[in-house]
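The other protein chains are all here in position, but one chain of the complex has been omitted.
Per-chain residue numbering starts at 1, and chain names A and B are given in the order in which the chains are listed.
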Amino acid sequence: MVNSASVSYNQALEIKNLSRSFGSKQALHDVSLPIPRGGVFGLIGANGAGKTTLIKHILGAHYAETGSVRVFGFDPVTHPVEVLSRIGYMSEDRDIPYWMRVQEIMNYTRSFFPKWDASFAEQLREMFDLDPKQRIRTLSRGQTARVCLLLALAHRPELLVLDEPSSGLDPVVRRDILAAIVQTVADEGRTVLFSSHLLDEVERLADRVAILHEGRVLLEGELDAIQESFRRITLRFEQAFSEAPSILGAIEYRGSGHEWTYVCRGDREQLIQAAKTVKAEVVHEASVSLDEIFVCSVNRA
Amino acid sequence: MQSVTAALTWEYLARNRWMLLLGLLLSSPIAWVTLLPFRDVDLQSVSQREVIPILMINVLCLVVVIGGCVIATQGSMSSFYLKPMSTTAIVNFFYWGGAFLVACQVALMLWMWKIFFVSDWPIVGSVLFAVVCWGVFQPIFRGSLESLSWVIMAPAAFLILCFWLMAKHGIPVQRGGMLSPQVHYWDSISGSDGLIAITTLCISYVLTLWRVDYDRSGRSRRTWTDRVRDFFASIDARSGSRMRLFQSPVHAQAWYDFQSRTATIPWPVLSIVPWFWLLGIIAGAISQDLGTGLTFALIGVTAATVVQIIPALFLPFISFLGHTITQETTTGEHINIKNSLSLGMSPYLFSLPMSDRQRAQAILRSSAWACGIASAIVLLSLAVPVGLSWGFGADLTMRKDEGPVKLDVLVPWFLVVVWGGSLLLSFVFATLVFTLDFRKWNLRDWLTPLILIAVLIASLTPIALPLSMGLGVIAAGYLVYATVQAVTREDISWVGASLVWLAGVAFFAVLFLVSPENFGDYGLVLGSTLLLLAMLPFFTTASAIRDLRTT
Partner (left out) sequence: MQIHIQAQDGVPIYLQVMQQIKYLVASGRLEPGEELPSIRALAEQLLVNPNTIARAYRELEVAGVVEKRRTAGTYVAENGSPLARKERMKLLKERVDQLLVEAFQMGFDLDEVLKLVGQSELAARNPKKGD
């Protein structure tokens, strides 16, 4: 295990057949995700889809019931120091010790990371306009999030893990967080994993995405490839239908009367062929937003 | 039935029933520790004057513990500010409701002690005292604080109440003081007592009302814990070490653990001891008798020693409650929680790179540090009166003309027992979370408290000694098992393990050498069992943290 870790890993993270249940609730079901180094990986899912549970496995807070989790080749449960010193983590609760002052938590966190960049931390603190003497408890939600972000970034982690980073935050702080993701990934080799249900963020930032639903991975791959594989095609039929006529290859439809809109994945030609046989003409064709892809995938599951 | 009060009563019983039970659970060990040694020397009746200081210490501790638990049960008043209730209704609910709970719990505990220890323990007087204490502390603790004036007010109020309590046993500043035979122990309540009680309660009520009203008007929002931290931070700032940098992760984590968790152990000791010294000086000055003054101081120091155990006892319980809450979140739905920070183990801390072994070192370091500070204060406060009494030839034992007095025997070794016992006990409790895992309900994890309770209960049986010895052997066996496991898992080095064992053996030798006839066989067994349990966390903490971190 340790030997394999010393080999240069081009996977930042490797999750294989991971399943986990809490009591009767199956939180993760046979999840396999390779997350390559250098890039932004977006984890999409509704609340309770298992995003946080998955992230906790990466941090070693849960052991793998079946399957395995490797972070830079290390098992996070048995090698916490090796794994966690490479990770900058920001939890969705932003549960940093509320009684500390900003400077205190910076000093405290610093002592754990040999690679802590004090001048960078100071630069971030000034940029975020944080008063070093102020207590975390008295900070606004946005400022607390900025402190968390600072703590996650200041040791220049190889892997930045952000769990719902922008939930409940104002646009200014959200911008800071997104900019941090961009800057992190712009430095070569560094990787970002973030979960979100704000899909426009994911669409802007992610190279790869995975859609998680009820503990299963519905869809995983490069965002561009996924987006290009989905098409939305509007067909006009000669006669009006009260229910959508079934067309081969369509995974989602809506509309009324003569015009019906179908979403297909991959097999566009097949759908157009099928449309011709029922004498429908293609009136409009467009690419599909991540939002729609998510809704389609979840509805289909 | 649908009244606001009924709804509130239901809500807080449903939410905090465990906290309510906690008061009872926490207050019993104190009685065991302080009263048990006297079973061997036949001090079991109030008519024996030597018992009175011990009883007073117990009543004081009982009031602190149960009052604290009721306050914790009730939670913050401010959460009711947004409900459509008048301030009077809120204060009524907290003030009189709390007083009722305190009265019931104190009565229940005293009744139990009466059965087990002192057969003629008067209940009504002590209950009255407890209720008055509750009332007096309400205006101090309720509402936010504009200044640190409570630091003066709380101990002052406490002191006055103590004086009142002591005065019931004879005028303490007269020669002979509380040990004179004319006094009674609260077994009759005079009209003036009742008048004092009612007047005090009513004045406190009005003050509370005024303070809460001020707080509700939104003029100030700062918790008193913040005030205390600020106060110490300002002292710290002057010494130039605030915002310190840490030498190592262990150092940082130990600092964190001390600040957030174990600092509660030396705190009460530090705040109580000086006041009793002041009381002693005043009493000594009035009575013109060094012995009387020193006695006051000694009683205070003993109370402080016992008080040291209370916050240590709180730690495992609070973390138990805290942990139940975090567990809910791991099942998927995320609830916004004030997670188990009291355990010192928030998800944020677990996201910091640190091995379980280092984390265990930090926790042990901060626990030992906290218990050590408290014990050092106590030891110093004990050494000074003993030194003074030697130096000035003062009669510390207060042997007076009348009656048989065993205090000359009692004072030295009682204090050693209480001091040593509280040091070990507070350490055992401060680290208890890490010697057992509350989430798993298997026997192995519950061994420490079970042994402790069983040894104490065994003292009441005719076969106390063999039973306790048996339990001690189980504890020893478990310790050996834990040692082997820790060393094979590399949770502790060979050197470290040997050092812990060496220290344990050395302590045991001291325990054995220091007048076994005073301890009695049972005390010896109890002491060594406690010692074994205090060694345990050195071997179990790392693996407990591993279990906590990864679920």
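The working rule: a residue touches a chain if its C-beta (ideal position, glycine included) is under 8 Å from a C-beta of that chain, and two chains touch if they have at least 3 such contacts.
Keep in mind it's a predicted model, so treat the numbers as computed, not measured.
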Left-out chain, listing which of the shown chains it touches: A
Residue touching the undisplayed chain, where the options are A:Glu14, A:Glu122 or A:Asp207: A:Asp207
Option from A:Val182, A:Val278 or A:Ala301 whose C-beta touches the chain left out: A:Val182
Residues from subunit A at the interface with the omitted partner, ascending: 39-40, 175, 178-179, 182-183, 185-186, 199-201, 203-207, 223-224, 227-228, 232, 286-292
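The working rule: only the chains that are shown with their structure count from here on.
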Distance between the centres, which are taken as Cα means, of subunit B and subunit A, whole angstrom: 48
Residues of subunit B touching subunit A in the complex: 225-226, 229, 243-249, 251-252, 255-256, 259-260, 330-334, 336-337, 339, 341, 346-356, 549-551
Residues of subunit A that touch subunit B when the two form their complex: 22-23, 25, 27, 47-48, 50, 52-53, 56, 59-63, 77, 80-85, 87, 89, 91-93, 95-99, 101, 103-104, 107-113, 132, 135, 137
